[in-house]
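All protein chains but one are shown at their positions in the complex.
Each chain gets a letter, A, B, C, D and E, in the order it is written, and its residues are counted from 1.
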Amino acid sequence: MKLAVLVNEGPYTHQASDSAFHFTTAALEQGHEVIRVFFYHDGVNNGTRLTTPPQDDRHITDRWSDLARRHDLDLVVCVAAAQRRGVVDEDEQRRNGKDANNIAEGFRISGLGQLIEAGIQADRMVAFGD
Amino acid sequence: MKLAVLVNEGPYTHQASDSAFHFTTAALEQGHEVIRVFFYHDGVNNGTRLTTPPQDDRHITDRWSDLARRHDLDLVVCVAAAQRRGVVDEDEQRRNGKDANNIAEGFRISGLGQLIEAGIQADRMVAFGD
Amino acid sequence: MLHIVNKSPFEKNSLETCLRLSSAGSSILLIEDGVYGALAGGEMAGTIRDALADRTVCVLGPDLLARGIDPGRLIDGVEIVDYAAFVKLAVEQPKVQSWL
Amino acid sequence: MLHIVNKSPFEKNSLETCLRLSSAGSSILLIEDGVYGALAGGEMAGTIRDALADRTVCVLGPDLLARGIDPGRLIDGVEIVDYAAFVKLAVEQPKVQSWL
Amino acid sequence: MSEEFTSGTVKKFLYVNRRAPHGSNYAQEGLEVALIGAAFEQDVAMAYLDDGVFQLKSGQDTGKIGTKNFSATYRALGDYDVKRVYVERESLERRGLSQEDLMPLVYKDEDDDWEEKPLIHVVSAEEMRRIIDESDVILNF
Partner (left out) sequence: MSEEFTSGTVKKFLYVNRRAPHGSNYAQEGLEVALIGAAFEQDVAMAYLDDGVFQLKSGQDTGKIGTKNFSATYRALGDYDVKRVYVERESLERRGLSQEDLMPLVYKDEDDDWEEKPLIHVVSAEEMRRIIDESDVILNF
């Protein structure tokens, strides 16, 4: 079955990103196709490579990047939400005249249309948030 | 009177940072001394220079930076909370082997002790959050 | 003491807890979504009226205006304050607590 | 339909609203802080028991364990599921809604 | 827009709005989803319940808190071909509100000589339950 996942909160502050990760992993293990993980609201903060969590804690962003690499997952960060919160890739850096970018490996920035498309294409969309 | 302000939520997602800004401005206008604004939890996300909010919206980070410049405000971002969320200055960039930093002008990263000190030194500490 | 409540009482329990644990003589300031607690016709109105017997209840005017609530819709006895008065409340009361 | 609730009913109104607006035959899954809603001794227990008459109520085991709640403390009839069963619930039910 | 994905598939999207405006921006960002979504030619409906009914309160003016007054954007719903906006009666009543407190949203009915028609339908919990059950993709903001 085709599944899509929506993540509405940032890493560490709320459990949403953890729950979404475990759900996505379990879905992949059962052979389902996860067509997209969309990061909206504060969820965009999952996509920064600048985090350094304590050594004895999980690394939420790296975990998503790894999962994306192994399963060819499409991790999409909403551009409008990302601009408000300072998550930037090379394109956005150039377009908005910023002097740095912070997007993590495996994440891409795109429009809200990608969320709607996921809703249309997927058999189920499961949302995690506050 | 000596006041301290605590901001526990990031920009745009919650009104906390807006309320804290208006409160701080009003306090300064009345001649009070604001000895520190401390950013904790998701509040650390106020201190990134990479945001690009819509043209017709307020720029929350720039507004804090401007206020700090005009009133010599001490804007402190909690280091432990910042590491979890990817807010990085040059020191943190070096220490954690990151390839970029994103701290905004007028903000500095320091320890939680700065919050306790503010609580001891200030006559009143006012917290804004979720 | 100045107690600050910023959440709608229809969604979260902050106002209820603040009313349970605030003492006579204290001031309660409703800000952000907390201002909905002052609606005269709302389910919480009775509890707020009880509190008014021995506590002061204020709402932040700018937040009220943002939400389109006419002052005439508020519980009688609730005062409307601006940010300047918010600062004065924090300074006049010996202590401040935000019920986050 | 699968209804997912992730907030404690003692703090927020999500579970109450989910119970009001879910239909007979639907499944309700409590995750994260939502698992506290399944406590047999809690104030919400009566509402959950009523829902069990025509709906299925599950709690996510890993979240229950994290919070130190022994399965013996849950309302009778509430099922404990793991992440694999969470996925199965989402797949078996024709639609999914998270009450965020 | 993205016809390769959308052609042929029309799903019932329901956006459930349960939070007050301004205190957080879930309301604003939720509205953005609905408006973008309308361009995909899906069957879109909005549900307002719990504190979400405050989003539709008339007379909102954010001038003194300096945030964006997105409440004007709700008036665009009709232009974006969203014709079904449901508000739960019980949620209104618990908050001491009635339909008269809400913005008078309208749409122009192209099948009826572009007559202006009300967009908001105040419904019971029972009707809201059915609306939810009949939707395919349900997102809460």
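FYI, contacts are C-beta pairs under 8 Å (C-beta built on N, C-alpha and C of every residue); 3 or more make two chains touch, one makes a residue touch a chain.
Fair warning: this is a prediction, and the values are worked out from it, not measured in the lab.
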(message) Using the document's contact rule, name the residues of subunit C that touch the chain not shown here.
(response) 1, 13-14, 17, 20-23, 95-100
(request) Would you write out the residues of subunit A that touch the absent chain, in ascending order? (result) 12-15, 18-19, 22, 54, 56-58, 130
(request) In the full complex, which bits of subunit B touch the chain not displayed? Write them out. (result) 6, 40-41, 80-81, 111-113, 115-117, 119-121, 125, 127, 129
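The rule is simple: only the chains that are shown with their structure count from here on.
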(message) Suppose chain centres are the mean of their C-alpha atoms. Which chain sits farthest from subunit A?
(response) C
(message) Count the C-beta contact pairs for B-E and for C-D, then tell me which is higher.
(response) B-E
(message) Distance between subunit C and subunit D based on Cα centroids, please, to the nearest Å.
(response) 33
(message) Distance between subunit B and subunit C based on Cα centroids, please, to the nearest Å.
(response) 26
(request) Find every residue in subunit A that makes contact with two or more other chains and list them. (result) 41, 80, 125, 127, 129
(request) Would you please write down the residue numbers of subunit D that are in contact with two or more other chains? (result) 13, 95-96, 98, 100
(request) Let me know each pair of chains that touch one another. (result) A-B, A-D, A-E, B-C, B-E, C-D, C-E, D-E
